[in-house]
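All protein chains but one are shown at their positions in the complex.
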Amino acid sequence: MEEQTQQEQASPEVHKRIRTSFDRQGLMSHLGARLTHIAPGRVHIVLPSRPEVTQQHGYFHAGATSAIADSAGGYAAFTLFPENTDVLTVEYKINLLAPAVGDHMEAVGTVLKYGRTLTVCQLEVFGVQDGRRKLVANGQQTLIQVIKPEQ
Amino acid sequence: MEEQTQQEQASPEVHKRIRTSFDRQGLMSHLGARLTHIAPGRVHIVLPSRPEVTQQHGYFHAGATSAIADSAGGYAAFTLFPENTDVLTVEYKINLLAPAVGDHMEAVGTVLKYGRTLTVCQLEVFGVQDGRRKLVANGQQTLIQVIKPEQ
Amino acid sequence: MEEQTQQEQASPEVHKRIRTSFDRQGLMSHLGARLTHIAPGRVHIVLPSRPEVTQQHGYFHAGATSAIADSAGGYAAFTLFPENTDVLTVEYKINLLAPAVGDHMEAVGTVLKYGRTLTVCQLEVFGVQDGRRKLVANGQQTLIQVIKPEQ
Partner (left out) sequence: MEEQTQQEQASPEVHKRIRTSFDRQGLMSHLGARLTHIAPGRVHIVLPSRPEVTQQHGYFHAGATSAIADSAGGYAAFTLFPENTDVLTVEYKINLLAPAVGDHMEAVGTVLKYGRTLTVCQLEVFGVQDGRRKLVANGQQTLIQVIKPEQ
């Protein structure tokens, strides 16, 4: 499925919907995170290394790692949701497998099971140094589809 | 135990150790988070509301909520650790129970089970508006005690 | 709240609904588990020690511990649900804090946040030996309320 989703691109409407929502997330721009891939059921978010996202040893903070993982999973689910809906994170669990080091981190959210009410995503975060990727965190997330209030 | 730990204060050495570590976390100051309570086995962290920590609807981002929860739990464990050690998050799980709104959020990390290798903490995050607190997130975290490398 | 829920009893209708459902769970009777307390938002299940519920060292198996924790949480949520509904576990996370030993185990499920769609419970399992209780597992669970199909 990896190959397929890497090539398959989401529709322009979905792209726009997700970029619009992402741009409204004050936290993502404050951290310096960028959306780098939007496919049906899969979204990538990249976070470059900078002192503002570190923990006490200079590695990426687990909170920063989790923030981009949570957003990647949420938007991966959102690519599959109908027009008038929105996505909320119900819960997630994440294991920090290795020190989060690299010139940037890449979070990959992938839909494992889509449902009309609940959707479950796999979360992966890679530390990338000079193009070499290493899995530094792995998680699992539950999301809920809610009807968007009229505006 | 609530009352007891609220009153009991950690020793000046522990206070200093934790404040020093916290001040090195680039992410915490970048978000605007502050340590507000350090007791044996319990730490509070406060995050004021500002556009830089929001998600797409203007609520606190789950990533910001998780970041202060993770740090509060990690430091709660760290208050009980011996001198020459450090703390790392192994994993955590968090449920986002209600929209994270308020003039600030308060994360409370509490040690549930201390162990020489692994320590388990409860994580709670409250949205606080005009002094009224509401539980907006609840989680559980596993931490590992590691020997600090010589410097 | 502990005191209150310990004293407060669920209505006879709720008692009956939960006992009827519990009696249909083949696994619970196969393990030898018993419902011992049903209060609004809180349910206890007891599992006596026997070779049939052990892991390789003779302690209670994590699967047995989890099974009664999951059922206790599910029924705790179910005490608050309306008549024509049913409860399903969405997910749970459990930490095994200490070897599960004792003449019996007691699982306590407590509703942390009730919602029309999703309910979140705290799960605790105690090993009990000669009346002394020790926390051996702690978890967090998400449940969904579903409309019961017509029969």
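Note that the chains take the letters A, B and C in the order they are written out, and that residue 1 is the start of every chain.
The rule we apply is simple: a residue touches a chain if its C-beta (ideal position, glycine included) is under 8 Å from a C-beta of that chain, and two chains touch if they have at least 3 such contacts.
Just so it is clear, the structure is predicted and the values come from calculations on it, not from any experiment.
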item	value
Chains on display which the left-out chain touches in the complete complex	A, B, C
Which of C:10, C:38, C:64 or C:136 contacts the chain that the document leaves out	C:64
Contacting the left-out chain in the complete assembly, out of C:12, C:26 or C:82	C:26
Chain B, residues in touch with the chain not shown (by the definition above)	90-91, 93, 117-118, 142, 144
Touching residues on chain A - with respect to the absent chain	93, 95, 97-98, 112-113, 120, 122, 135, 138-140, 142
Touching residues on chain C - with respect to the absent chain	21-22, 24-28, 30-31, 50-57, 61-64, 66-68, 70-71, 88-96
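In the analysis below, only the chains that are shown with their structure count from here on.
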item	value
Inter-copy rotation, chain A to chain C, in degrees (Cα atoms; steps of 5)	180
Chain copies touching (chain A, chain B) - same or different residues, decided at half shared	same
Geometric centre distance via CA averages, chain C-chain A, whole Å	34
Rounded Å distance, chain A centre to chain B centre (Cα mean)	23
For chain B, residues contacting two or more additional chains	93, 95
